[in-house]
Every structure is written in structure tokens, then in C-alpha cells.
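Have a look at this one.
For this depiction, one protein chain was excluded, whereas all remaining protein chains were kept in their positions.
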Amino acid sequence: MSKAVQTAVLGITGYSGAELARLLVRHPRLAGKSPVLVGRVEPAGVPLSEIHPQLIDSHGTGSLCVQPFSWELLADREVEFLFLATPHELSRELAPEARKRGLRVIDLSGAWRLQETKHRAVYGFEDEGSVAALQTQAEAIYGMPELHRTEIRRANLVANPGCYATSVILALKPLISAELLDLNHGVVCDAKSGVSGAGKSPTAKTHFMFAADNLSAYAVFTHRHTGELLEQLDIGSNNLTFTPHLLPIPRGILSTIYVRFAHRQTTEAIEACYRKFFNNSPMVRFTGTRLPQIQDSVRTCYADIGFNLAKDGHRAVIVSCLDNLLKGAAGQAVQNLNVMNGWGEAEGLE
Amino acid sequence: MSKAVQTAVLGITGYSGAELARLLVRHPRLAGKSPVLVGRVEPAGVPLSEIHPQLIDSHGTGSLCVQPFSWELLADREVEFLFLATPHELSRELAPEARKRGLRVIDLSGAWRLQETKHRAVYGFEDEGSVAALQTQAEAIYGMPELHRTEIRRANLVANPGCYATSVILALKPLISAELLDLNHGVVCDAKSGVSGAGKSPTAKTHFMFAADNLSAYAVFTHRHTGELLEQLDIGSNNLTFTPHLLPIPRGILSTIYVRFAHRQTTEAIEACYRKFFNNSPMVRFTGTRLPQIQDSVRTCYADIGFNLAKDGHRAVIVSCLDNLLKGAAGQAVQNLNVMNGWGEAEGLE
Amino acid sequence: MSKAVQTAVLGITGYSGAELARLLVRHPRLAGKSPVLVGRVEPAGVPLSEIHPQLIDSHGTGSLCVQPFSWELLADREVEFLFLATPHELSRELAPEARKRGLRVIDLSGAWRLQETKHRAVYGFEDEGSVAALQTQAEAIYGMPELHRTEIRRANLVANPGCYATSVILALKPLISAELLDLNHGVVCDAKSGVSGAGKSPTAKTHFMFAADNLSAYAVFTHRHTGELLEQLDIGSNNLTFTPHLLPIPRGILSTIYVRFAHRQTTEAIEACYRKFFNNSPMVRFTGTRLPQIQDSVRTCYADIGFNLAKDGHRAVIVSCLDNLLKGAAGQAVQNLNVMNGWGEAEGLE
Partner (left out) sequence: MSKAVQTAVLGITGYSGAELARLLVRHPRLAGKSPVLVGRVEPAGVPLSEIHPQLIDSHGTGSLCVQPFSWELLADREVEFLFLATPHELSRELAPEARKRGLRVIDLSGAWRLQETKHRAVYGFEDEGSVAALQTQAEAIYGMPELHRTEIRRANLVANPGCYATSVILALKPLISAELLDLNHGVVCDAKSGVSGAGKSPTAKTHFMFAADNLSAYAVFTHRHTGELLEQLDIGSNNLTFTPHLLPIPRGILSTIYVRFAHRQTTEAIEACYRKFFNNSPMVRFTGTRLPQIQDSVRTCYADIGFNLAKDGHRAVIVSCLDNLLKGAAGQAVQNLNVMNGWGEAEGLE
């Protein structure tokens, strides 16, 4: 077994940061190397359990204390891997510096996911076009091991995918790679997410009175994750429609995806396509024609994918479920850590 | 004002029956003519408030008593309009007899909604093909006033639409009637319903532990309401995909519908199309590009419909919301009663 | 029928304000006299439906527009009754002025509910002890018609009770008035409220992620409504324990109240006591030994009260349910309006 590596997490006040801390503390490869938790606003020395009361006594996670962020602290603690669970503006600022200092970075924000300038436009990055930004972007790898395992292994900057994007890309990539789809007919992705996806800040949308007993579509044709879908699936923007909805539940995403095949298919052929693609992917559970539901996936680090084929053999409905904070964020980040270190991809995630 | 008519409701133990009783009791045109509530299993003389405690003292609805069903009772009470809030098998049995006795029937089940034998097959009616069934079917009118107002006015048997079907048909009919859609590209209807849509019987699916904090797709490619969609929209079965989901909320349906236009469209043109179609339809609230959400529609008798057009002008996402027990069942049934009597279509529904 | 009176509502952005507007618009005694809606922060001319989308088309409530507050506007519109659905600080400021101008005021805040200085201390009023405040307080009547019907009829300033206080006082007052309780043994009031009771501002406590799938006690021994309980029930502070809890539901309060009798009681005697006390109180539904639950009371203007007596005849558990926005706020305010005008107490509330 390789020796334990030192990790640090910046930004543990959010939901993803808390899950990340929890996963790292109990990771078998990190035994004895608690993650260094750093913050920019939290008062120094606050135990994590005060910020996230549910973490008390859970493998000692709660007793970890948050420290004020500084590059010196990271150097003193000999941090090798820095997780950024920060807003994308902050990740744009910190990742280039972290790279300069030799840290390997796993960024959970949208800062470095997009290769094409037109797709990045939606974020309105202030440093867009700067040399540092372009250099950093050039070494960023989209952190979905099921697609980019080899590149992630050597990567120094991993852009951890968006939660919605993970759920849709994993469902579609096998069929698109195998050239089974008639993309001219268009792909429809109807996605639904629990409220934790909207973040920890209290807003009108996260108010219980708005979210409970409700369902609402939002950001139709304009959601930021669309760029990730188009780049990773290599599909034209007119051929993919993505609609997110806010579900009245704490966590979980279910995406219902509608495709049309270029040629008549059988259930067996589609099953074979998925099984082949995910053959060495322990964090995807392909369920065949049994459709997954949110309860199956929540509080796990898996993505669950199933489908039903129409009698005509030309249309399928694919259902993809995951926990937006785990396979959709912190779980996938740790999966990337595993790959970057050559460890078992599922270690610490079951 | 025409004189009050006498109504009766058979099957008030379910959620739709309760809403129906509530609406009829407070209907301004039925003042002084309480509906006759009849049941097949309930002990005689049970006040409605024992079956539905929330109806106590609400305009006196709760004090109405359920009586054992018999044709003689209906005759004695000079019932003119019979609402069947019964399982479809029972509606198949009772509607022909009710017609023979001269009653005008509004049936809330799926018994008489479908004109084509192939679409009815999913119900497996025992009397399929019998003379009585064929005769009864022949005089059944699909009870969606926005589409069939004229025929409903004269109808003696109104087949009240399914809740999902109402939500989808109202959203699509204006665009299909105006021949704006490229139907070859297919229409996708991703529908989500609250748990009351699954009925009052306790089952594994309606158990709180299954429904809460969950979302699940079901009956993919096979849901019974598909036949209604195909017949009313006059669209081929290979060109429409309908997927229902079970939402963790008590009531409400939101359907997200994906269409492709034959020619490039503008927002204004689509708005004009909807406004024209629903010009005289008081129970539809067209919201333009502001998308409705479930909270807007629940506990109202309205269907709310909005849309967003893609920048390419070729794709739109339509969102249609309603309360499955009201515009999706009892509200629409009373709307049909209004039309059958020549009353204002929205009377008693606001 | 007396002629319609002109009402105004200040503060319609909150949940209680919205319910108040809805009730006033459809009130049979106010036909043709829409309430004047005034605000201090809302831009002039905003239709109510933009602030509360669920009010669209509901008896025309949604089309009412909010106007900037000024005393001149109220004078121009000949407003006679002013509802203050404002924070208590603002009610302290405005009520004295409104009285000077001859308006009859129904204040929904805690500003004027408490007669004793020591109980008011918890609010920390800036004007405490000023002449204007003392004069205004002197004419304030606690607006619970079941207790103070006669005084409310003549009152010019009605202090509408707190939601928790309403639920507890109605349950206890009949037994205390009849001197049935052994108060030395202490009364325990364990109350649970839906999230709308915490207000419309997004906070950490109203965030869906905090409130959903949770239950928490708060303000133990210190809740502001305690003073109302002590004054209205005339009980010593050491003899009443009141604990509020936040329920993961949008609306509704259920209070479970534990009492000990001075002498052995029978179920019949207790029932008689309650029935006598509420004999002329149409907004209380006494349910005997059938305990009410939140679903029975929500979206009604009633308080529902039931009880169970222990076999020993010495202890009882009383359960009291109401909708915190209706009988706990807006509904009771309109009930007070009815009493102040000599109208039927339940008019516009069923």
C-alpha cells in the first residue's frame, strides 16, 4: 500500500464540503492523515461539528477544527491534494496559484470544467482570456473517471463535474459512443434535483414554504451545466434539451432521458452496450430494465442507471439517479483522488 | 336563472368523490339541492365527515349522509345528473343502465374515454364488444370543454378525462391544431404527479416510507392515459412518449412537454396561438413565458400553462400544472356539468 | 344588512397579510369594497398576484394593487378599519397615530397584547412607558372573541392573539374558568407549528434543508407568547410550561396540553364544561374524545379541540389544532372585524 497522502479541503461550510470531510476522514488510504480543513471566513478553531452538527462523533469528523486559509499553512502541513469546495470565482483565483505551488487540485466548482470559450461565457469569469487562466484551463481534466480515467490518473487539476451533468452524461455516453442514437431527432433530458443542490444560503427558493409540496422547472434552455453536456457528449446545442426541476426533497437527482435510435434496437443490445461501457466502473450500477429511483441512490456514492425500450425498438427512456452531494459532488471528488493515486476507484466510497 | 338540478354522486370514499361532494354542495346553481350521495359498501347513514374528516362544517358538506345505492332511490329523489366516481369496471356496468333510465352521466373513470378498441385493450373490459357497451360508447363524449364544448352541451354521457391526460392535452392541442409542430420529431411528455393520484387504498407505493423523499418513474411506455393522448391529439403512438413519475407531495401534476416546430417560431406567435385557442376557456390560465409551478395550481380548478422557446426558434418546453383532483378530476366534472346545463363554465369553480 | 365598511391592510407581503387580503376580498359584508392594500416598501402598483402568485384569479384577489402607505390615502379612501400585519415595532409606531385619526385598528403583531409591563419586557419596546404607548395600551383589547366578545364589539384597538397562544388559551380557558384544574400541579403545553409560523424571510431555520425531515424544540421557557398565556389564563409563571417545536410542514399548529384536576372528573363532566363555554362560539369545533389532527384544521378558520381523560379521572390530555395563518392570525382578525361590526361571528370564514 502506498503511504497516506495529505489532503486539504477549502470551503467546508457548504453541503459538499461537509460530505467531503466525512468521506476523507474515514477513507482507508488516509488513515492517520486527517484532512486539513481551511476556511476564508470561519473563525479559526471552530470544530466542524459546530458548522455541521450531524457530523459529531461520526468517525471523529466533528472534532476536526477549521483553520484560516493560507498557502503557508498548506505548505507547513505538506498538503499534496487540495480540494476546492468553493464558489467558481474563488476557484478561478486559487487554482492557478495552487498549481504554481505544486499542489494537485480537485475543484468541485464550475471554474475549470469547460474547454470552449462560448460555453464558459455563462459564468462570466473576470479573468477570461488571461494567460494564467488559459494555462490553468489547458491542464484541467474533466473529472469523470468513467470517461477520462487515464487522463485523470496523471492530472494535476481535476474539474469535478456538475451534479446534473454527471447524471445525464453517464446515461448517454455509452449509447453515443456506440453510435446507436439518431442525434438529429434530439435528446431530451428532464432532470429533477433535491433542494441541497440549491446551496446552503437561505433564499426565497430554498425557503421551506416555497420548496415543500411543490415542483418547479427553472433555467430552461439556460442552465450552466448544459455546456458540460454538450462538450462531454459531443453533441450540437440544438440537439439536446435539458430542463432542471426543483424537487421537494433534501437530496437526490433523477434524470429521465429520452432518446431515439438510428436503427431498431433490442433490449439485449442496449444492455450489452451499457455493460461493456461500465465494465470497469465500480461507481455505476447498471440496473437493466429495472428503473432506479431516488431512494436507491441517496446516501450512496453510486450512479444508478436503467432503461425501458419502446415496443417500436426506436425509442428508449433512460432513468439515471444519484446523490447530488456524493456521486454528484464529494463522492466523485474522492473517486478522482483514488484514480489520481492509482488506488482502487471505489475505496472509501462504499 | 334556470332552476336547480338534482345531482347524485356514486363513490364518495375516494379523494375525487370527496372533492366532488365539496364542489357540488357549494355550487351556486345547486343551492338547496344537496347532491344525493350513494355508496355500495358504506353503511347507510354515515355522515360524510366520518369518511372525510376534513369536510366537517365546510358549507355543511360533512353533515351529508351516504345512502345505499339503488336505482329506486335515484328515481325517488328525481336525480337528473349522476356522477360516477367509481372504478372503471363498475362504471362499465352502471353507465348503460343509468342511460336506459334517462339519467345524464358524468363518469370520472377510464371506462368510456376511448373510441378505439386497440386503446381500450389496456383496460381489459369484460364487456368489450357487447352491444350495450358499444351503444354506450357511441354516445360518450370526451369531457374536456376546451376541446369539445359543443358536444358536451348536448351529451348524455360524458367521459371525464384522466388527470395526466388533461395536463398534457391542454398543453399540446393548441399547437397541434394550428399545425405548428413537427410531429415526426416526436413529442416528449414528462409528467409528475402527487400521491393522491395513486388512490386512497394503502399499498406499497402509497406507503409514506416509499413515497416520501423519493421520486420514481413508472408505467413507462404503458400508462393507461396514453390512449387518451393519442386519440385527442390525433398523433401516432410512435411520435409521443409519455412518462409518469410519483412525486413526494399530496396533490398536483406538473407536466414538462418537449416539442419541435415545423418552422422557426417566435415567442409572440406561440403566445398568440395559445391565447386564441383558450380565448373562451375560463378554466385555463395561460401564463406566457412565466412557467407555472405546482403550488400555483393546487387547490384550484385551473390548468396553468406556460412555455419557453429555445433561441433556435425550433424547440419549446411547455409546462402544464393542475390539481389532479380538481381540473384533473372533480373540478373538470363540475365544469362539464356547467356546460351540459348551459351555465357559466367557471361557476362554482373559483 | 349594514352597509359595507372600508378596510385597509398594511403589510401584505407576509403570509398572514396574504390570507387577510384573500379573506377580505371574498367577505360577503365587504362586497364592492375591496380592501385598500398599502405597503411601506413595495413599489406602488404591484398587483398582489406578483407577491403571492397563488392568489391569481382567486375571487379577483390577485388583481388588487399595493399602494404606498400614507395617512392621506387612508383618509381619501375613507378607511374605517385598519389591519396592521406589520412587525411589532411598526405597530407600536402606527397604532397610536391611527387611533388619533379615528381609525379602528386590528393589529396582528404582539405590540399591544400584553397588559403587564413585565410580560412586555420580552419585546423590548423602545417607547415602553411613554404616554402615547400607555394610552394606546389602555384601550387595547385582547382579540379572542371566545373570551372577550363584549369588549371587542366596542373596541377601537384589537390586539389579535398569537397563533400558539390561541391554540393553548382556547384549550385551557374553559377548564380554568370552571375551576376544575389543580394549577399547583402545573400545566404543560407542548406545541408544534408548521414553518409558515417562522415567517417569510429566508433564514437558516426556514431553509428546507433544516426544516424538512426534522423536528426541533426552541425558545424553551422563553417564548414570547408565554406572557399572553399567563395573562389570559390568569396563572402563575411557575405553573405553566410552554414548549414550541418546529414541524416539517407548511402550516398548522397542534398543541398537546397536560392538566391535572383538583377533583376526580368524568368524561361527561369535562365535555359539558367545554360545550357550555363554547356554546356561542362558531369558530371552535369541540370534538369530545375524538382528538383532532392538523389535517382537519389546516386551511380552515376553526380551532379544533378534543381531549382524553385518564382512567384515574385526575389527568387529561387536551389536543388543540388550528391553522396558524387563519384562526391563529388572519382568520381571527376577520372574526374580530365581524364582532366589532356586530355581524355574524363566522361570516366570511367558512
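In this document, chain identifiers A, B and C correspond to the written order of the chains, with residue numbering beginning at 1 in each.
Simple rule for what comes next: a residue touches a chain if its C-beta (ideal position, glycine included) is under 8 Å from a C-beta of that chain, and two chains touch if they have at least 3 such contacts.
Just so it is clear, the structure is predicted and the values come from calculations on it, not from any experiment.
K.L.:
I'd like to know which visible chains would be in contact with the absent chain if the whole complex were considered.
P.N.:
A, B, C
K.L.:
Of the residues C:P35, C:P250 or C:G328, I need the one that contacts the missing chain.
P.N.:
With C:P35, C:P250 or C:G328 as choices, the missing chain is touched by C:P250.
K.L.:
Just one of B:A212, B:I235 or B:C273 touches the chain that is missing; which is it?
P.N.:
In the full complex, the listed residue that touches the missing chain is B:A212.
K.L.:
Tell me which residue among C:A31, C:A44, C:A121 or C:A217 touches the hidden chain in the full complex.
P.N.:
C:A217
K.L.:
Using the document's contact rule, name the residues of chain C that touch the chain not shown here.
P.N.:
Touch set of chain C with respect to the missing chain: 185-186, 188, 190, 192, 210, 212-218, 220-221, 237-238, 241, 243, 245, 247-250, 252, 254, 256, 258, 260, 291, 293-295, 298, 308, 310-312, 314-315, 317, 319.
K.L.:
Can you list, in ascending order, the chain B residues touching the missing chain?
P.N.:
So the residues of chain B touching the unseen chain are 15, 195-196, 200, 202-204, 206-209, 211-213, 248-250.
K.L.:
May I ask you to list the residues on chain A that touch the chain which is not drawn?
P.N.:
53-54, 56-59, 213, 285, 295-296, 299-300, 302, 350
The rule we apply is simple: only the chains that are shown with their structure count from here on.
K.L.:
Please state the rotation angle, between 0 and 180 degrees and to the nearest 5, that superposes the Cα atoms of chain B on chain C.
P.N.:
So the copies are related by a turn of 180 degrees.
K.L.:
Find the most central chain, measuring centrality by the gap between its CA centroid and the centroid of all protein CA atoms shown.
P.N.:
If one averages C-alpha positions chain by chain, the most central is B.
K.L.:
Where the CA atoms of chain B average out and where those of chain C average out, how many Å apart are those spots?
P.N.:
Here the centre of chain C sits 38 Å away from the centre of chain B.
K.L.:
Using mean CA coordinates as chain centres, what's the gap between chain A and chain B in Å?
P.N.:
Chain A and chain B have C-alpha centres separated by 41 Å.
K.L.:
Among the residues of chain C, pick out those that touch two or more other chains and give their numbers.
P.N.:
Answer for chain C, listing residues that touch two or more other chains: 213.
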